[in-house]
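Heads up, one of the protein chains got dropped from this complex, but the rest are sitting where they should.
And then subunit A:
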Amino acid sequence: MTHGRRTRVVLADVHPMTHDPDRTRVELAEQTQVGQALVRGLVRAQLALALRLSLVVAIGLGGLPLLFAVAPEISTARLAGIDLPWLLLGVAAFPFLVVVGWAYVRLAERNEQDFVAVVRRPER
């Protein structure tokens, strides 16, 4: 793995496909090891963000069946005349998902803006 990556950086200038615009674009951004490290950093940041928010959902929603099984008194509780499990799964789950999604879009775009800011600085 490391071997392949190293050769590509060294040979970037004499790659036979340089006339291909896609290849050129890739090389533009990947000429330096710094560029590579930046991409890795972006991927890692975005993945960490996605995993953190999935953990929120895994606990917030995924914990419910277990909670109902372990503490049956919760599932018999009533709120506004409706049983709590029906209220949580039938109504509350949907706005919860939307809020998590909204947070993700904001934070993921912020990660990308940070990346763009760092990439642009040494060039211009």
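Odds and ends about this structure:
Note that in this section a residue touches a chain if its C-beta (ideal position, glycine included) is under 8 Å from a C-beta of that chain, and two chains touch if they have at least 3 such contacts; residues count from 1.
The rule we apply is simple: contacts and distances are computed from a predicted model.
Within the choices "Chemotaxis protein CheA", "Cation acetate symporter", "PLDc_N domain-containing protein" or "ABC transporter substrate-binding protein", the name that UniProt assigns to the complex's undisplayed chain is "Cation acetate symporter". Along subunit A, the points of touch with the absent chain fall at residues 1, 4-5, 8, 21-26, 28-30, 36, 39-40, 42-43, 46-47, 50, 53-54, 57, 61-62, 65-66, 68-69, 72, 75-76, 83, 85-86, 89-91, 93-95, 97-98, 100-102, 104-105, 108-109, 112, 115-116, 119-120.
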